[in-house]
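A single protein chain has been omitted; all remaining protein chains appear in their positions.
All chains are identified by letter, namely A and B, in their written order; residue positions are counted from 1 within each chain.
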Amino acid sequence: MALLEVDDLSVVFTRKGEQPVVAVDGVSFDVDPGQTVGLVGESGCGKSVTALAIMGLLPRRGVRVSGSVRFDGTELLGLPAAAMRDRRGRDLGMVFQDPLSSLNPVVPIGLQITEVLERHRRTPRKKAMVQAGDLLTRVGIPDPRRRLDEYPHQLSGGMRQRALIAMALACRPKLLLADEPTTALDVTIQAQILALLAELVRAGDTDLGDTDLGDTALVMITHDLGVVAGLCDEVNVLYGGRVVERGPRHPLFAAPHHPYTVGLLASVPRLDGPRGQRLSPIRGSVSDNIPWTSGCAFAPRCPNVLGACTSVTPEMEFGPDERLLRCHNPVPAPQEVRA
Amino acid sequence: MSDVLVDVDGLKVHFPIKRGIVHDRTVGYVYAVDGVDLAIRRGETYGLVGESGCGKSTLGRAVLRLSEPTAGRVVFDGTDLAQLSGEPLRRMRRRMQMVFQDPLSSLDPRQSVQSLLVEGLRAHELDRGAEATAARLRELLDVVGLPANALRRYPHEFSGGQRQRIGIARALTVEPDLIVADEPVSALDVSVQAQVLNLLEDLQAQFGLTYLVIAHDLAVVRHIADRVGVMYLGGIVEEADADALYTEPRHPYTRALLSAIPVPDPEVEDRREQILLTGDLPSPAAPPSGCRFHTRCPWRQPSRCDTERPPLREIRPGHRVACHYAEDIAAGRITAPTGLSASRG
Partner (left out) sequence: MLTSSRRQRIDDLAAGGGAPDAGVSLAVSAWRRLRRSPLFLVGAAIIGVFVVMALLAPWLAQHDPALRLLDDQVSRARNEIPPAQPGHPLGGDQQGRDLYSRMLLGSQQTLLVAVLATVIGLGGGLVLGTLAGAIGGWVDSVVMRLVDVMLSIPSLLLAVSVGALFARQTQFTVILAVAIVQIPIFARLLRGSMLAQRASDHVLAARALGVRRRAIVFRHMLPNSLGPVVVQSTLVLAIAIIDAAALSFLGLGAADDSVPEWGQMLGRAQDVIDSHPQLAFWPAGAIITVALGFTLVGESLRDALDPKNRR
């Protein structure tokens, strides 16, 4: 059974006297224990809001959340606030893009980690401090004993993100949601953090003592296709608040079928590609002017657009290669082109 | 006319760190740019890469003399910019323009696109009558791919990519020779980045522009630049033609940087050898002695590296490296201790 089942999740922001804004428009995906699932998309595709909805971190007022989020067999949507708080930090951990604003600036790092342990595991303060030190070591922070007493501003960006990951992992959550965890960091630091995340998720069979983090599932939210290519077992490509293509990373990157996925891949310069080749961008820009209600949201930017694309909303169906796809006119696999 | 448009010679930009209540005392300096030599040839694209805090943006601004250099010279087409001030400097600005990272914050929110574009024309007496100006503006919009009705609208009404086009159009109004583009695409959505990169290439071909493109994204720089300089803590550590730099990086930092970039291809990702650097960038206010990179360098040697700052020396025609042991590392005579180099997957 899947650890996390998100089914037809929708999030609508309503503001008095204004048009409601649909941020997430029926997103569905599953995460198995120990699996790494990627949510990829550009700004406004609803990937961050999806994570906040799963964590129950959206404000209660002015937001309509519908659909279903089942975690370990329990429906999370509509769970009382107190029950949700118990889950957060214990079963569900989250790492944000900006580690500085996600840490309390006036509380030492150590105390922020032990707080989680004390609250969810009733670990006594002294023992929790020892565990916090082990956690910092685990996430690669040198000299952890000293760091425990330091405040977030005394740490570098990469160290803060490590501390945040340590906090999220303190109670050995079954699921870790990482929302653009490396976007604010430099490439060399990004490489460190990604290696750390990959290691934490895949550390299932190694003995790591008290900080054994086996079978933690990871939901990786990012705009960076490179990050996804290296890390995720299953990839969901989002556009306009819906998943438009899903598949295991190898076939998905080898033969993307949705014109948006194809376009995204063609529009980023690659380090290993031939130089001097012109990029083929997707025309236009992300716009919420045409929703999914009548036709495909990507139609205005799509090079493969058909008549049906602007009148009939495409459903999530099995496309070529048994891959899930939301498109009337998918791009054929490269070998089919050659044939 | 010489082949070199911009000649940067021993450039240093140090920012004083001030403290004090009544009287500001200088308690130290941030060595943002600390001795940079580079030459940008007419019509080429010079790419400057480095991580945050390496001084690449400050260098870009110093080239345009928007930052005051502490020492060194920037010679633009035969004129030393450091000697200019007041009106002659202002006149000179017509020939060198800048494109900013954040297109929204670099456009005055209270000005319509029209007045943003007309401003440069006015400042340099390039507006010759209402009709000629209107025609020029239409032409500019057309060149950067904006609809004609954009003129009467305001920056906040455009998407990120379009705003960047406005910023580029503004730079083009005064018909410059050099454009310094500081992270021109990093604030944009992935699918839009390519549009702007293509536009920059088209404009270069059309107007014979010279570019200094500053970016942290090595793939972007590789795509657009003819020659690339890699910066680390205020200095250039390696400089070469783009092809040579990416296929045969010689400085340990360049190698680590290149190995850290994820590639959107799982096949490549599974095999990618990574050089994981330990630790963080040291503070530019207290740079390490000797080679600035020695604190993080996997190939660090016990002698010289921490005492003697390696000069940027030419190891092959057009390929300059600031490393004492570049040849030894390339030939495999010095190897990194195991454990620092890790493979993924």
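Please note the rule applied: contacts are C-beta pairs under 8 Å (C-beta built on N, C-alpha and C of every residue); 3 or more make two chains touch, one makes a residue touch a chain.
As the structure is a computational prediction, the values presented were derived from the model and not from experiment.
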Task = Check each of B:S106, B:S186 or B:Q204 against the chain that is not shown and name the one that touches it.
result = B:S106
Task = Quick one: say which of B:R170, B:R272 or B:H319 touches the chain that got left out.
result = B:R170
Task = Name every residue on chain B in touch with the hidden partner chain.
result = 61, 64, 66, 90-94, 96-98, 100, 102, 105-113, 119-120, 123-124, 146-147, 149-150, 152-154, 156-159, 162, 167, 170-171, 173-174
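As a working rule, only the chains that are shown with their structure count from here on.
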Inquiry  = Per the contact definition, I'd like the list of chain B residues that touch chain A in the complex.
reply    = 51-52, 159-162, 189-195, 197-198, 201, 216, 218-220, 222-224, 242-243, 246, 256-270, 272, 274, 276-277, 279-281, 342, 344-345
Task = Could you please specify the touching residues of chain A with respect to chain B in the complex?
result = 42-43, 142, 156-159, 186-192, 194-195, 198, 223-230, 249-250, 253-254, 263-272, 275, 278-283, 285-287, 301
